[in-house]
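The chains shown are only part of the set, and none of them has been moved.
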Amino acid sequence: MTKSSWSVYLSGEIHTDWRQQIMRGAQAAGLPVTFAAPVTHHGASDDCGVAILGPEPEKFWHDHKGAQINAIRTRTLIARADIVVVRFGDKYKQWNAAFDAGIAAALAKPLIVLHGPEHAHALKEVDAAALAVAQEPRQVVDILRYVIEGELAGYTDQSQAAE
Amino acid sequence: MTKSSWSVYLSGEIHTDWRQQIMRGAQAAGLPVTFAAPVTHHGASDDCGVAILGPEPEKFWHDHKGAQINAIRTRTLIARADIVVVRFGDKYKQWNAAFDAGIAAALAKPLIVLHGPEHAHALKEVDAAALAVAQEPRQVVDILRYVIEGELAGYTDQSQAAE
């Protein structure tokens, strides 16, 4: 069976290296995956609007111009994705992560949510729309390996095994 | 021009009376609007899954069963809505509010976001997808009155007025 490529969008928290962990893990496993993400440089993400289109005296419009330019990237990449992974971290409100999850859900994209157990209750509506709720980046890699390659550690690949 | 009815979904914060303010305001203005909302009884919303379908020893599945039943209501009502209003309050994470906003955006529903200025930066991605960002429930009523009836306080209704 020919392998075809999968695209995975990594949304959410930008202050730890969870994206790198997933990308390194997928590469180590040789998975045919293309990753995409928002711009994770916090300053650039905040200022892109005014840096390119000119300054705004009002903070609201400063933010607005930047957020709209970021939306050009994020909306396009979510729409292209086969799978959307959304990470909620320990800090900040991260409403944009939940917002991306809502977009993914409405577009019927398979959704994997990644967060610690302490956020489980607050994220129950988001989790309820997900096909997997993981706690660690390596679990996301394991899901991708299973979903794309059909490989699961400890289960030899003999597809006609007895039940 | 015949008036037809508009449906408005009121998502988000459940601990203040902002929904009542909007509904009373719309009623006072005689607007042809039908309002919908999630179940706002916090306890019922948390427990509906286990109360109806049986108890779960694990808190995660307790939450999951409830959140999925709530989704039957919220997804249906958002999909039916002409306009989605999402309110972010002062307390709690409110990721479900941002999640609903994402769904509304992906479904191309006109989105009105309602929050205080202190949340403006954290909500910039959500605001960037909205057609109006209000701070007070009465502003939402004014928007509905203008959008549905074409009436704006201080502007007499003479549609061929000089430019």
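All chains are identified by letter, namely A and B, in their written order; residue positions are counted from 1 within each chain.
Here is the rule we use: contacts are C-beta pairs under 8 Å (C-beta built on N, C-alpha and C of every residue); 3 or more make two chains touch, one makes a residue touch a chain.
What you see is a predicted model; the values in this text were computed from it and never measured.
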item: Total identical subunits in the assembly as filed, 2 in place; value: 8
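Here is the rule we go by: only the chains that are shown with their structure count from here on.
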item: Distance between the centres, which are taken as Cα means, of chain B and chain A, whole angstrom; value: 26
item: Chain A residues within the chain B interface of the complex; value: 59-60, 63-64, 66-68, 70-71, 74, 88, 92-107, 119-129, 133
